[in-house]
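I have placed the structure first, in the form of structure tokens, so that the comments after it can refer back to it.
Omission of a single protein chain aside, the complex is shown with its protein chains in their original locations.
Residue numbering begins at 1 within each chain, and the chains themselves are lettered A and B in the order written.
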Amino acid sequence: MEHHELIVIGGGPAGLAAATAAANEGAECLLLDEQSTPGGQVYRAVQTVPEQRARLLGPDYQAGRDLVTQFEQSGARHLPNTTVWNLNGRCEVGILRDGKTSLLHAKRVIIASGAMERPVPFPGWTLPGVMPAGAGQILLKSSALVPADGLVLAGSGPLLLLLAWQYLQAGVSIGAILDMTPHGNFWRALPRLPEALLAHHYIIKGLRYQLQLKMARVPYFTGVRNLRATGTDSIEAVEFDHRNTSKRIETSLLLTHFGVVPDSHLSRCAGCDHRWDSAQLCWRPQTDEWCNSSLAGIAIAGDGAGIGGAVAARHAGRIAGLGSAHALGHVGSMRRDEIGRDDQRWLNDDLRVRPFLEAMFRPPPELLYQPDDATVICRCEEITAGQVRRAIQDGHHDTNQVKFLTRCGMGPCQGRQCNNAVGQLLAHELDVDMMAAGGYRIRPPIRPLTISQLAALEDMQAGGGA
Amino acid sequence: MPQRFRRLQEPDGRWVEVEIEGTKTRVLEGESVAAAIFASGLPWCRTTPVSGAPRAPYCMMGVCFECLVEINGVPNRQSCQISVEQGMQIRRQPGASPEYP
Partner (left out) sequence: MIKADTIVIGGGLMGLSTALHLALRGYKAIVLERHSPARHASGVNAGGLRQLNRHMAEIPLTVAASEIWKNISALVDSDCDVVLSGQVKVAETEAELQSLQARVDELNASGFHHERIIDQHKLYELVPRLVSGCVGALYSPEDGFARPFHAATAFRHKAVELGVQIITDVDVTGVDQGDSGWSVATAQGVFSASNIVNCAGAWANQVAEWFGEPVPLTPGAPMLMVTERLPHFLDPVVGAVGHKLSFKQMPNGTVIIGGAHMARLDLEREHADIDFTALKTSAKTVTQLFPHMGSARIVRAWAGIEAFMPDNIPVISASSRARGVFHAFGFSAHGFQLSPVVGRIMSELIIDGKTAMPIEPFDIRRFQEQERNTSVG
């Protein structure tokens, strides 16, 4: 088995910053990334993207360039196109690269798995032509693909507006924006506004996007409810309720956004302790001030440890990197604290704006807890909310029992799309909290392997492979 | 079926040619197979093994497994995680994955 001092998993802002910080302090560091170039989803293709597209994506995106440059100068080793399919409590990492599987070992591991779109089941969400907004943004960043005119954007949260703004810059004519933020959210968020004003840049940005969308006369519906995508083999129309009337807009593309959640499959597979965060509405690992998880040797930084966004991820990454360099004996605690002080201060300030954003963009509860019986919850196994409800009524009172009984969560995505929906439905039906409803126990491989790939698994010798 | 996505005009694009459902298609070098599928206008890429419903790539970042296709004869490839290569043969994947060779 190939041994390392530090393995960082994920090449987004947290992973890049962690690897950079640790390597700068002298740690031997290997960064594993599923993508071909560093940047993660948020700075996807930031190094290779043509100038015109970079301008269109805006200055926040371009800010990823220096992060990549610093990483490249740090001496940390980069292993792109590498899929991580297992991590256990002994810091053994299973990887797949060029069709070959192998096991690596590290003294310490930093998980920087980032975030994924919050999956929210609604009628028709499995139809071709319905996608998360993040997917639209990935197509723009790495393929210069923008929607044909007339697309509809629906949901809630800053990314929705950012993407709409980016599409405007690219000359796309947007059919409609359906803002599903419940009207009550603003009032619930209001008491948290004074703290949020500390980070007024978030709010100003949001207002600027909204203003420009208004100037471009993009049809903008607020307080939208009861979203449905309809069509036979593909989406043909979006239907929704607005001010107590039912509306219908024909479209071939619906992009939705309901916020993002940590991609916690790897940390859960490893066995790190997680708790349900009722403000962010997601499972998040328990971490300490240096991003250490409950398992010795494993730290988790960035959105994978709880949603904070790209800039927070960069700061958290540096903290995790410093913490690991310290644990590995490369830097004393005084120097660690000194270098990390600014990052910790920044994160503490940022923590104060989060409650406002979380309350402001909290998805409509009926979408999370009360899907129609006919709505598909598990995209892979095509299990409906009705089937899940029947399993609950049948005496299955945590998500794993529902999974065993119905196969909900047993398909190739391994529950990434349905886990929280099942948990929230169950918690609502039984009036229990999410800790009682539980999350799926995550089974490796967290990315499918073929039988041949497993049969050819090599424990790479030190210095070999890669 | 109207095309869902169009390509922005960029002066310095580098292209490769792949075959999608037997049709030769020029796609951007280095982009994912799933992106190439959207660029080609193919409305869906597989049918599900349970109900046979059509599905298209969804998350584009490897977490939903909706984008499974057959690439160069190998089924179940996660097309959003694989870069296009010159001459690649990309096919839709029907229902339960086809008989293995």
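Here is the rule we use: a residue touches a chain if its C-beta (ideal position, glycine included) is under 8 Å from a C-beta of that chain, and two chains touch if they have at least 3 such contacts.
Computed from a predicted model, the values in this text were never measured in an experiment.
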item	value
Residue among A:L103, A:A237 or A:M435 that touches the chain left out of view	A:L103
Hidden partner chain, touching residue among A:G94, A:G157 or A:G175	A:G94
Sites on chain B contacted by the missing partner chain, in the whole complex	49, 74-76, 96-101
Absent-chain interface as seen on chain A, which is shown	86, 88-90, 94, 103, 271, 394-398, 401, 404-405, 407, 410-412, 414, 441, 443-445, 448-452, 454-455, 457, 459
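Following the convention adopted for this analysis, only the chains that are shown with their structure count from here on.
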item	value
Centroid distance [mean C-alpha coordinates] between chain B and chain A, Å	23
Interfacial residue positions of chain B with respect to chain A in the complex	1-8, 10-13, 28, 30-32, 35-36, 38-39, 43-44, 48, 50-51, 53-66, 68, 76, 81, 83
Chain A to chain B touching residues, read off their complex	34, 36, 41, 48, 50, 52-53, 56, 83, 116-117, 126, 128-132, 134-135, 138-139, 142-148, 151, 170, 233-234, 252-253, 263, 379-382, 411-413, 416-417, 447-448
